[in-house]
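Other chains dropped; remaining ones untouched in position.
Read from first to last, the chains carry the letters A, B, C and D; within each, the first residue is number 1.
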Amino acid sequence: MTRFFRRVQKKLALPPGTVEYAGEKKVEKVTISVINYDEIHFEEKELASAEECFPYKDTKHVSWINVNGLHETKVLEELGDHFGLHPLILEDIVNTHQRPKMEDHQKYIYIVLKMLHHDVDKNLVTAEQVSIVLGFNYVLSFQERPGDLFEPVRERIRKAKVRIRKMGADYLAYALIDAIVDNYFVILEKFGEQVESLEEGLVDNPAPSQLEQIHQVKREMIFLRKSIWPLREVISSLERGETKLIRKGMGVFLRDVYDHTIQVIDAVESFRDVTSGMQDLYLSSISNKMNEVMKVLTIIATIFIPITFVAGIYGMNFEFMPELKWRWSYPIVWAIIAGVFFGMLTYFRRKRWI
Amino acid sequence: MTRFFRRVQKKLALPPGTVEYAGEKKVEKVTISVINYDEIHFEEKELASAEECFPYKDTKHVSWINVNGLHETKVLEELGDHFGLHPLILEDIVNTHQRPKMEDHQKYIYIVLKMLHHDVDKNLVTAEQVSIVLGFNYVLSFQERPGDLFEPVRERIRKAKVRIRKMGADYLAYALIDAIVDNYFVILEKFGEQVESLEEGLVDNPAPSQLEQIHQVKREMIFLRKSIWPLREVISSLERGETKLIRKGMGVFLRDVYDHTIQVIDAVESFRDVTSGMQDLYLSSISNKMNEVMKVLTIIATIFIPITFVAGIYGMNFEFMPELKWRWSYPIVWAIIAGVFFGMLTYFRRKRWI
Amino acid sequence: MTRFFRRVQKKLALPPGTVEYAGEKKVEKVTISVINYDEIHFEEKELASAEECFPYKDTKHVSWINVNGLHETKVLEELGDHFGLHPLILEDIVNTHQRPKMEDHQKYIYIVLKMLHHDVDKNLVTAEQVSIVLGFNYVLSFQERPGDLFEPVRERIRKAKVRIRKMGADYLAYALIDAIVDNYFVILEKFGEQVESLEEGLVDNPAPSQLEQIHQVKREMIFLRKSIWPLREVISSLERGETKLIRKGMGVFLRDVYDHTIQVIDAVESFRDVTSGMQDLYLSSISNKMNEVMKVLTIIATIFIPITFVAGIYGMNFEFMPELKWRWSYPIVWAIIAGVFFGMLTYFRRKRWI
Amino acid sequence: MTRFFRRVQKKLALPPGTVEYAGEKKVEKVTISVINYDEIHFEEKELASAEECFPYKDTKHVSWINVNGLHETKVLEELGDHFGLHPLILEDIVNTHQRPKMEDHQKYIYIVLKMLHHDVDKNLVTAEQVSIVLGFNYVLSFQERPGDLFEPVRERIRKAKVRIRKMGADYLAYALIDAIVDNYFVILEKFGEQVESLEEGLVDNPAPSQLEQIHQVKREMIFLRKSIWPLREVISSLERGETKLIRKGMGVFLRDVYDHTIQVIDAVESFRDVTSGMQDLYLSSISNKMNEVMKVLTIIATIFIPITFVAGIYGMNFEFMPELKWRWSYPIVWAIIAGVFFGMLTYFRRKRWI
């Protein structure tokens, strides 16, 4: 359940706006990288300290400053000071259990997203918070640890003569969001395969392990839903946004990523519906099985218990049991037994039990 | 589950706006056909290449260019260039897992729809994406493979003096949408018959195969819902649309197809409710059956187990068992057995088990 | 399921606006009757053909033209021509699987309603489509077959000095809608009685037939809901309507029939909730019964099986069984049996099984 | 179910606006009482006829005319005539199955409320309709029978120097509504106690009677919800109301009673959720019990059936059974029996059945 929310308890005594990292320390050292580019110019380097990226705030080119690791408060505070970020935003960046949201602070837009990872071993989806600050000609991105999701974007920038090199910081922010949303499809696809393989043999051979897996998929869908659902509103308000930071021409791109988000949400809802249906099916199959087991038991018991009784009767040792001495007793008993046997069979056939 | 969403994974490394077909290759060769008509004029031909249809962009008549097969990127890009389509739209046309949507790009309207097929063998509904681009006096339609749904529309155009020959490109687009929506009714009708035949004998003779079929109908309804639901908004925004591409007089036609869409959605929702009810009924019937089986078992066992015990007692071989030598022991034992037998029967009758 | 939607398949090849009756032919001959009235004037007659009613379009009085039977396309097309109805409206009139709706066509208002019948034998509710066209001083009503729901309205018109004689065509249309909505209460009342009698004995004596009846009520409620729900919006838009065809003073009457519609919808929702509760109760009762049956079986079996074993032991024929010759063996065996018996009873009592 | 809605069938043939009482006759005679007051003046009397209250329509003081009993059409029609009530309102007053609603008729406001009674014997909630007509300086209230809910309001008016004596007719109407809403809390409190006592022992000792009670609470909650939910909108529109009949200063009082209504609705919803949870718990407990019963049966049967078989074998009377003559056969059989016995016990312990 810790994935569903967590807020560090010690925080409680601190005033609002305190910058203290809420997650586990996932990287040893905070690393900062910068890419500075326009249609012609391209520069990429790793920075040793926060101060080194200050010059990139006001260049003629687009600057993308990416911070991996959030546990060094000082680095973040220096960055925040220089880029004029509100203390509460710094708090949100490090407090990694935010809901996806978008805040328009006039001079910059602050966007929180969830980057999802599918832990194959535990079959768990874990979320990592990504904060994006979009300024006039710079983008700051904050990740809990170095990830490879942004690598394709970097690759595209490194190439000359691609669209991204001709566009501004707003397109860069869009490209980052698009990379994160595209990754949701990868995760859903894995679940899709899992659900598909679960569905087979659910009726014929229901096993408790399947049930547990269905439950797990359902729980992960609750988690995915919680992580992705608010994104819809985030992108929708970016699209509608009256901010000057996002140029007119971005509308068609934002609508595209919006459509993808809706597709993801739709798929999550469909998964929920389908898995609910599968759970019902599982339960019904168990009931069916039980019914079948019961029938076998009942058929055997109701045939043999009465005829065993008949045999029991003539196993008694009374001295005065005239039948014991009759010549045809034994065949008659067999006839009775056969009568019970076939009578029962007829009864069961009529009840459609066999 | 692949029907519920699929986005090619390799796509992830590509920049937005890349045109690469997302589906399976369903036809060998991309074919392009054009119909150029107005009240008097009529011309229909198959085209060998994309270039051949360029002249049809600006004729005085209405041009309907239909493309079957989406895997030849070059053809689409040439068409897109000539008709001035945005790269993201080309991406949407080939990425065949879009949600139904409508985008107004001033000079043309882009509409995505789902054409549904009912695969009788697997009892599966599959969706094929149809893209419609409505320009001032042309309509482009893109299908994954040649289908017969648009044939009736073609038939109508071929006849002289019908309404469609007197109307513009907007009416043609409406006619295509109407053909697709009408097809939904055919699919629903098949499900309707299936549900109806399922409902019979559900109480008297519940079988696991019925359950599986109910589950299947439910799952198909989730799929149908997902494919059709957004259409409502699509048509509603066409109707409200402030675009000049759709003339005033189209309102009544669009409202008509809107009503049909609502009818389909209503029917899908009703199917969901009815099948849910049937599943409950199935489960209850299984419970009933099990209860009945249990009663038979219990009646037989509780009558015969005690009297078999009585017989067992006098089957013991102790030397000192005075009853064994009594004259009336045997009849008395029978009397006891009869007592237990009829006592039990009375008990069960009072409990209303028999 | 055919009640839930049906659209004739052959229709599919026809262009929109084709007038072809979608239902079964319910009357032999189409009959047309007209009532022409105002405060003083009153005239009522059966018409032989569509032409005969043309003069009634523009009289100084209110004209109510009622058509029973929709299968004669020619009659409808003549009427439609004369009264200036849009071809799509004619299509809607004969295509009897419309959702209730209201369309404002400036010169007239087109209203579709569902008239419900409760088929007592099959315990099914069937819907018949009623189309009402309200013009400036005429009302056209189209029914699939002659019904007695409009008879009370006719009766009221026949009387002099009643409100309806003083009011216009809009009041007449309202009176027809009101008659249809009032009839919903009659149907609900029948279901109410059925539900009430079902509820009795559901816990004490649950029977599969009850379950089937509950399922039926639920299914009928899905149908009722589907037929009535859209009516709410219909009447609401009539009330708000900016049309001149409905006079100001009608507001209070329309609000009244709106309230009744809400009452019906409320009742349908309550029925759904109550029957859902009853189904849960039924299932729980079955579980209870099964549990009780199980207990009886278990008590009998667990008491007698062990003691039968004891008897079985001393029924063995070994030569060297010292107990067989002991003097007190037999009483001791009885003591053991009694011990098991009463021990078990105590155990069950502690478990509160008996 | 008759509580959920009822509309007298004979009504159907009557035109809208007919005044005929829809309920059972709950009092012998219609009684009318009037209280006429302002800060100084106070007058209270029982009236013999409708005419006697006519003078109270236009006094300088506030007049509260309360009518108990709705079956005397004439009395209501006289009142309606004098106070200028619309015929449809008179119909609503006597047709006691209205939904709570508020209608602003310029010169007066018509409010319908449900006064709830908890019938302790049957554990049923019954609703009685109260109609309130608020005019400029008078309030008419119509009850089906004399109730004691309004008595506290009367008591307050009788005292001098209380707020109600200083306020107008609008405050009086508010006080009546407040008295009715306060009564809802009393009813909920009774259900609260019932639910609380039901919850105890639900897991340890589930009994069918508890289930029936849970079902009853759920059904009553459906009824309460239906009766109270629309009240929210009623009071909300009174608060927003642009009528001059309600003075500005009333806002804070109406908001207060609105808050109470929301509290009641909240509580009803919580009850529904809690009782649903209890029903699930009940069913689970039954399943648990059944499982436990099954285990006992299975343990006893699977231990004793095999060893009884062993005993049965050596109860056979074949001449050639060498074991019968062996010296150690009997102890060996006992050893086998002990082996089966303890083997089974170990098996069950491993399965955690015992």
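Keep in mind that, in the parts below, contacts are C-beta pairs under 8 Å (C-beta built on N, C-alpha and C of every residue); 3 or more make two chains touch, one makes a residue touch a chain.
Since the model is a prediction, treat every value here as computed from it, not as a measurement.
Of the identical chains making up the complex, 4 are displayed, while the complete assembly in this file numbers 5 copies.
We take it that only the chains that are shown with their structure count from here on.
The two copies, chain A and chain C, are related by a rotation of 145°, based on C-alpha atoms and rounded to the nearest 5. In this structure chain A contacts its sequence twin chain B using mostly different residue numbers, the overlap staying below half. Centroid distances built from C-alpha atoms place D farthest away from chain B.
Between the Cα centres of chain B and chain D there is a gap of 41 Å. Averaging C-alpha coordinates per chain places the centre of chain B 25 Å away from that of chain C.
Multi-chain contact residues of chain D (touching two or more other chains) are listed as 315. Every pair of chains in contact is given here: A-B, B-C, C-D. Put simply, chain D touches chain C in their complex at residues 1-2, 4-7, 9, 11-13, 15-17, 86, 88, 91-92, 97-99, 101, 103, 205, 208, 211-212, 215, 218-219, 222-223, 226, 279, 282-283, 286-287, 289-290, 293-294, 296-297, 300-301, 304-305, 307-308, 311-312, 314-317, 321, 323-330, 333. Residue ranges of chain A in contact with chain B, taken from their complex: 152, 155-156, 162-164, 175, 178-179, 182-183, 185-186, 188-189, 191-193, 195-196, 199, 203, 252-253, 255-256, 259, 262-264, 266-267, 270-271, 273-274, 277-278, 280-281, 283-285, 287-288, 290-291, 294-295, 297-298, 301-302, 305-306, 308-309, 312-313, 315-321, 352-353.
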